[in-house]
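Take a look at this one; I'll ask things after.
With one protein chain removed, the remaining protein chains of the complex are shown where they sit.
Let's look at chain A:
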Amino acid sequence: MATPLETEPAAVQTAAGPGEDRPAYRGTLRYALTKLGGALLSIGMVIVATFFLFRLIPGDPVIAYTRDVPLSPDQIELLRRQMGLDKPLMQQFADFVLRTLQFDLGTSYEYKRPVTDLIGERVGPTLLLTGVGLFIAVSLGLWQGTRAAWHHGGRLDRFSTGVSLVLWSVPTFWLGLLLLMVLGAGIGPIPGLFPTRGMESVDAPDGFGYVLDVAHHMVLPCLTLVAVVYAQYLLVMRSSLLDEIGQDYVTTARAKGLRDDMVRRRHAIPNALLPTVTLVFIHIGFVVGGAVSVETVYSWPGLGLLFYEAIKGPDFAVMQGTFMVVCVAVIIMNTLADVAYHVLDPRVRSA
């Protein structure tokens, strides 16, 4: 043996493999473009499905549009022509696709205004409510889930898991109404602490006072939303972290002398967070649609309430519009989740 490093040439392992010098970001870019293509295809199919789905729903749009106004057959015929309903189905379909691609979603029967404008007005409040709610739910769920897994089987674990499961099983509207009655309207000696409906008071002040007023209105809907959603994060984080704690690399890290809390922070938690990433993105997708029941219970002027009112109408154009917006949001967020996962997990990257 000449030098210790030169022995056993057969045992020397060399790095070899396809695309060894390929920069990693190009793989990710290609992956993202593929996913984007898939997303565009899905959106196209949503547009097609929306058109035929809403043509299948019984009811004449002209009758729905004019509802209680008595009209002569000539007037109805005129309206029919104005709305393009006298054209053949294929022609109507082509018009619909063309208009949708120009972000023209038709006119609301109820409000007599473009659906795009209505949605634009409602997006803000929805994003505010569900965004804040989701942020709190994710933080609370992940934090509690981590603690539950770390004290696995202990009193804290059983308590927090139990509470979250109960809240998860409760119907949203029921919990909402309960909170509304107790904390909103007030029961017995308890005064009504929070406003029961809407997003702002009629006499809301300007500036900072306005912000406080909106926050005050947001407490109950937000609480309801968090209570119903956070359990999923808690449970996913808990089971995922339990999986990781049992892994050999955690033992290896401990055997190298890493302190337990650092093992948790550096190894177990980052890996356990991966499955929750998907969950967050999927939830964000539905956030845009607004939590229909929460918004309805608290009359929060968001997309969910708009959708609920449109169904009650029935206001076909608004239903169609919100339906498409929600679908597109979910598709976009799913695509982003795929790409995020690809960036975060090297195992997926090479698959």
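FYI, contacts are C-beta pairs under 8 Å (C-beta built on N, C-alpha and C of every residue); 3 or more make two chains touch, one makes a residue touch a chain; residues count from 1.
The rule we apply is simple: contacts and distances are computed from a predicted model.
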item: From "Peptide/nickel transport system ATP-binding protein", "Methionine biosynthesis protein MetW", "NADH-quinone oxidoreductase subunit K" or "Nucleoside ABC transporter membrane protein", the hidden chain's UniProt protein name; value: "Peptide/nickel transport system ATP-binding protein"
item: Hidden-chain contact residue, picked from the options A:R122, A:H217, A:H267 or A:H283; value: A:H267
item: Residue, one of A:T34, A:S139 or A:T252, that touches the chain absent here; value: A:T252
item: Touching residues (missing chain, whole complex) on chain A; value: 4-5, 7-8, 11-15, 17, 247-249, 251-259, 267, 270-271, 344-347, 350
